[in-house]
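In this view, the complex is presented without one of its protein chains, the others remaining in place.
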Amino acid sequence: MTELLQQTVSGLTTGLVYAALALAIALVFQGTGTLNFAQGEFATLAAFVSFALSTAGLSWWLIVPLLVVLAFVFGAGVERLLVRPVEGSGPLALLTVTAALLLGSNAVVALIWGTDVRSMASPFGGAVYHVGPLTFTAQAIGGGALVLLAMLLCGLIFRFTPLGLRLRAVADNPDSARLLGISTGVMLAVGWGIAAAVGAVAGLVAAPTLGLSPELMTNALLLALAAVTLGGFSSRLGAVVGGLLIGVLSNLASRYVPGIGGDLQLVVPFAVIFLVLLVRPQGLFGRASTVRA
Amino acid sequence: MTGLLEVTGLTAGYGGVRVLHSMDLTVAENEIVAVLGANGAGKTTLLRALSGTVKAGGGISFAGRALNGTSAARIARSGLGHVPQGRGTFTALTVEENVRLGVISRPASTRAQADGDLDRIYDTFPVLREMRRRPAGALSGGQQQMLALARALMARPRLLLIDEPSLGLAPLTSADMFSVLARLREEWSLSVLLAEQNARASLKVADRGIVLARGRVVAAAPAAELAADAGLRAAYLGESPDGLTGVSS
Amino acid sequence: MSVAPGPIPRRVVVALAAGSLLLTAACSGRADESSGSGAGSNTGSDEPIVVGMSFPLSGPLSGAAAVADGAAAYFERINAEGGVGGREIDYQVLDDAYDPARQAENARQLVDQEDAGIVLTFGGISSATAPYLNGQKVAHVAFGTQAALSDTDATPYTRGWFPDGSWEGQVVAQHIQDEQPDASVGVLGIANDLTTSQVDGMAAAGLTPDKVLTVPPGVVDLTSQLNELRAAGVDTLFLAVVGPAQPATLRTMANIGYQPTTYLYSAASDLATSVGPAGPENATDAFTAQYFKDPADPRWADDEGVQAFKEDIAEYGDEANADSYLAIEGYGAAAAIVAALEDSGGEGGDAFTEAWDSIDGIDNPAILPDMQLSAGPGSRLVHQYRVLQFDGTSWQDAGDVVDADDLAQG
Partner (left out) sequence: MATSISGPPTRTEGAAPTPTPTAAPALAELRPMWRRPVTWAWTALFVVALVVPFLISDYDLFKATRVLTIAIAVAGLNLLIGRAGQISAGHGALYGLGAYTAMILVKELGWAWPGAVLAAVVVSGAAGWLIGLPALRVRGLNLGLLTIAIAAIFPLLLSRFEGLTGGTIGLQLAGSPITPPAALALTPEQFQFLLLVVVLAVVLVLLRNLTTGPMGRAVEALRVNPLMARSEGVDVNRLTLTMFAISSAVAGLGGALGGLVLASTVPDSYSMFFSLTLLSACVVGGSRTWAGSLVGSAFIVYLPDVISQQIGSTTGGQWSQLVYAVALLLTLFFLPAGVAGGAGRWLARLTRRLRRRSHA
């Protein structure tokens, strides 16, 4: 029983990282209508930049907001410069562009920082807390709180600000939005920017636990894709809940379902993708009418 | 005569296919002009060319400013509203969010009155007030048409392009719709360019009408005159196939 | 899908395709048919000895580029000293991105185009290239722990450089049995043949682990597995994971307060990429069954072999690799290859493997003191181990030199 609880807790902790990345993927999807395969690499890049900044002596509490701003500018710039030219060429070309971005940013990270793993100290310290039989690390608690905060902020922006209203309008019906005087191009770039910022927080939180390497988010990306499918591409909340569920599910399934085992751990999220798409293509939280063809 | 909207030699199309051929058109202040024509005549394309969602050639001048090459978003902000065919509702947003989105293209000087306008709109369309917290996708067709009008009005447009408001509505509802239009023109000092297949109903509220066929103006006259011309209606507003079947009106 | 582009005049497109094919044809003319097999056995001449290398220089395993860099540094040093018997070593490094098809292609290019007499390949995918090189009777030195690379009957021209993975399992199992006979033993590794062979080795030494958990390559967060091991009461853990997962796991163990007696996999116990990133305090008291010197370990600061390596890598290679365990592994291999070449009088497959197999007791800059290279089981040159223990800054001896040759008998 204790182990079951502990497994659930650690599933939730890692699930938060998937959730943030899934949210980023969903944001891009809702605006641009494509899956950004490079979302994980963007997060890795952010983690390395934060590493460079902290090596340069910046305080961690300065790095977080700075990084969010940098990631926003980066994401918006990528949309503007590299994604915009192919927006009219169909979903396959868009998807291929994101695959090229994945390869490119992966190479850039490896060129600048090398392929060896680097350790990044947890900004929350190494304390361990015991609640009953369960163990929580300061990193898990602090990192979890940071991710939650980022997701909450993102939710607030979308729900309650005029900017969020415009973003949602463009995601809902871009043609109509244009007729109302909304510059859809600017909104798409802003959407990519916010997505990159949320993803950056995911990378930042994952790095101290996993160690910095160009492969930091490779698996997280796959799990986040499963999470978005599970939650529904049209739902931001769905992506977050999907991430948490995937985190817990893949932990528990590899532990308790006979025949799966750790080596097939990655099969779980993909089995989830499979089942969800077949049974409920719009995902748990999505609405059928807004699933893009 | 100089009107609010002056169009000369307008051409437009999709890809390699030209749909509008050298079209002239004028809409005066506070005037309702009905654009009539069969399915595929080019009505929708005309409206889209004016609002900048379809590439157009020729001259478009709105309130004395040339609109050629201007982005759709900027045209919307210059006081030219477009209620698209199918209403363009943001189905996932609430009714009130839909209406408020209209404010974006409002002239900055009238921003302060936005809340007052919202009340006026709710007074005109009480059903929207009732349902303002509901997702817009839950509205009926007629209610969505009202919502689209309400949203366009929130931008305080000087000219409103309305595309097939009666499409898919029950006859009674669409009659309501046309009478509302006449009222709105007075209350909001609007000009309206109304694209319709339902010639009889639209000519009742319009001051003038123009008839399109195969992307050209084939007739232009005061509304009453057009309404009386049975021959014209039979020739252009009946089921005349015009060859461009792939292009919707 | 996107709007269909209009049909395209196909003749034009076809012409383009034809052009691309002809371009291929122009790459190189058809080589003289005679130089097919037994490549490069130009004994006695003063032509360069061509050593081909196919390594993952890009992609997820691009860290292995350091191995190639270390080897290249040694070859350069030899060239600077006048070469092998007056012949220069002409080494060619190609990227295979750890794609077996590209490695096979590279092997053909190296043999066919460059006339390589020895081909070095990296990793388990070497067994995919071995049949071709053996068919060409070209000497093949593979950097892989796989048992298949020790099978000199099936592939008589293929030689493995470092030990077979199962031997390490045997050595570790024996150490555990000597130190804590009642331990509850767990293995946590990557789901591949390396972990399988290590577990097989443990079984051969009479130790069956209570729990074996494996994860797919690339999975870095092993918290779930650690929870399971702890819940199962495992108090002695053989940690056979590699790459970023290894330091991450050590850190997680420290974080969640799970501190079994830990044995690290030899190739994932160095200061630069494993113990260092994990935080030395999180690896203190860990054991490893080791055979190479870690150039980052302060213990070897004055070691002759390590000093030579550091000088050469700074002079001829990428100085960033001066602390790299992988680079000294490649450096040591190059030294062994040069030693075999000096004895063989030629790099043809037969001559080279014969010289390799007759190596018996020579020194090597990469291996631990009190060890020597000699052709052992499976004709692997490295088969001696010493269990080391990490004291927080350095790996110290925690046992005697053990030879896999003896283990295989017992």
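As written, the chains take the letters A, B and C, and residue 1 is the first residue of each chain.
Note that a contact is a pair of C-beta atoms (placed from the backbone, for glycine too) under 8 Å apart; a residue touches a chain by one contact, two chains touch by 3 or more.
Source: prediction; values computed, not measured.
Peer 1: If the hidden chain were put back, which of A:Ala52, A:Val69, A:Leu92 or A:Ala145 would touch it?
Peer 2: Looking across A:Ala52, A:Val69, A:Leu92 or A:Ala145, the contact with the absent chain belongs to A:Leu92.
Peer 1: Among B:Thr26, B:Ser51, B:Gln85 or B:Thr124, choose the residue that contacts the chain missing from this document, as touch is defined above.
Peer 2: In the complete complex, the chain left out is touched by residue B:Gln85.
Peer 1: Considering the complete complex, identify which of C:Ala97, C:Ala231 or C:Ile362 is in touch with the unshown chain.
Peer 2: Counting the whole complex, the residue in contact with the absent chain is C:Ala97.
Peer 1: Looking beyond the chains shown, say which of C:Asp90, C:Asp112, C:Glu179 or C:Asp235 touches the absent one.
Peer 2: Residue touching the chain left out of view: C:Asp112.
Peer 1: In the full complex, which residues of chain C touch the absent chain?
Peer 2: 1, 3-18, 20-22, 24-25, 27-31, 33, 55-59, 62, 65-66, 68-69, 72, 93-95, 97-102, 104-105, 108-109, 111-113, 124-125, 127-132, 134-135, 146, 148, 191-193, 196, 216, 317-318
Peer 1: Residue-wise, where is chain A in contact with the chain that is not depicted?
Peer 2: On the side of chain A, residues 29, 33-35, 37, 82, 85-86, 88-89, 91-93, 95-97, 99-104, 106-108, 110-111, 171-176, 222, 225-226, 229, 263-264, 266-267, 270, 273-274, 277-278, 281, 289-293 touch the unshown chain.
Throughout what follows, only the chains that are shown with their structure count from here on.
Peer 1: May I ask you to sort the chain touch graph into line, ring, star, complete or other?
Peer 2: It is a line, because the chains touch in a row without closing up.
Peer 1: Weigh A-C against A-B on C-beta contact pairs and write down the one with more.
Peer 2: Top pair by contacting C-beta pairs is A-C.
Peer 1: Which chain has its C-alpha centroid farthest away from the centroid of chain C?
Peer 2: B
Peer 1: On a C-alpha centroid basis, what's the spacing between chain B and chain C, in Å?
Peer 2: Their C-alpha centroids are separated by 72 Å.
Peer 1: For chain A versus chain C, what separation do you get between their C-alpha means, in angstrom?
Peer 2: 35
Peer 1: As a quick test, compute the distance in whole Å between the mean CA positions of chain A and chain B.
Peer 2: 42
Peer 1: Which residues of chain B are in contact with two or more other chains?
Peer 2: Expected reply: no residues.
Peer 1: Within their complex, state which residues of chain A touch chain C.
Peer 2: Where chain A meets chain C, its residues are 2-3, 6-7, 10-11, 13-14, 88-93, 107, 110, 114-119, 126, 128, 135, 137, 139, 209-211, 213-216, 218-219, 251, 254-255, 261-266.
Peer 1: Using the touch definition up top, name the residues of chain B that touch chain A in the complex.
Peer 2: It is residues 51, 53, 71-74, 76-77, 81-82, 84, 88-93, 97, 100-102, 104-105, 137, 151, 155 of chain B that touch chain A.
Peer 1: Given the complex with chain B, which residues does chain A contribute to the contact?
Peer 2: 165-166, 168-169, 171-173, 175-184, 234, 287, 289-290
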